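Let me give you the structure first, and then I'll get to my questions.
The complex is shown incomplete by one protein chain, all other protein chains being positioned as in the whole.
This part shows chain A:
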Amino acid sequence: MNTDDLIFRLSADLAPVRRHAVARRLAIGLAMGALVSIFYVVVMMGVRPDIGVAMHGFPFWMKWGYTVSLSAVAIVMTAQLARPDSGRLRWLWLMAIPVLLLASVGIMELIRTPPGDWLAMWLGDSWMVCPWRVLALAMPIFVGLLWSFRKLAPTRLRAAGAAAGLAAGAFAATVYCVHCPEVSAIFVLTWYSLGILLAASLGALLGPRLLRW
């Protein structure tokens, strides 16, 4: 096709683009995916029965604090990588803060618990399923973010995929907290993080294929 015709066609029916279009697009994809995950947790897995009591306790907010802050950092990184001129990644180091905070809570726990109970505390009742559930709940959110990326312009596809996977994993873990009754910091630090990392790795693996444009 002639370049002039192409330009003419592209400029016809030009829709204005709002400021913060990237953030809006990511938020919509994330929200749509999260709705599916929330639906799955609430309807299929069930909300933990003692959620009213749990919401007055420390462990619940510790878990949410961890997963929500990881989600926030991951989303900021995803938004950076969604632009072609993403440059140097700022804020990546912020990821260390929730991890270190949770690790220090974990150390306090270990000090207060007799060593004979450490293993039971670390494995909880659900260590075998927890990472896989987080990974599974991350899938709809990851798909939602893939949809967002269809109008975005990542140029570092592996990094963008990893960031989207990380965001999906951390968000999925946030949703999963509503179901999961585990209370120990070292449990969360190990098994939640493992699920989130699995999602990020999957994102890094798939990014170069799925995010091409």
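What we mean here is this: contacts are C-beta pairs under 8 Å (C-beta built on N, C-alpha and C of every residue); 3 or more make two chains touch, one makes a residue touch a chain; residues count from 1.
Keep in mind that, in the parts below, contacts and distances are computed from a predicted model.
Chemist: Missing chain's UniProt protein name, "Cytochrome d ubiquinol oxidase subunit II", "TonB-dependent receptor", "Branched-chain amino acid transport system / permease component" or "Sigma-70 family RNA polymerase sigma factor"?
Modeler: For the chain missing from the view, the UniProt record says "Sigma-70 family RNA polymerase sigma factor".
Chemist: Which of these, A:99, A:136, A:153 or A:197, touches the one chain of the complex that we don't see?
Modeler: A:153
Chemist: May I ask you to list the residues on chain A that touch the chain which is not drawn?
Modeler: Within chain A, the residues that touch the unshown chain are 1, 3-4, 6-8, 10-17, 19, 21-22, 25, 82-85, 87-88, 151-153, 155, 212-213.
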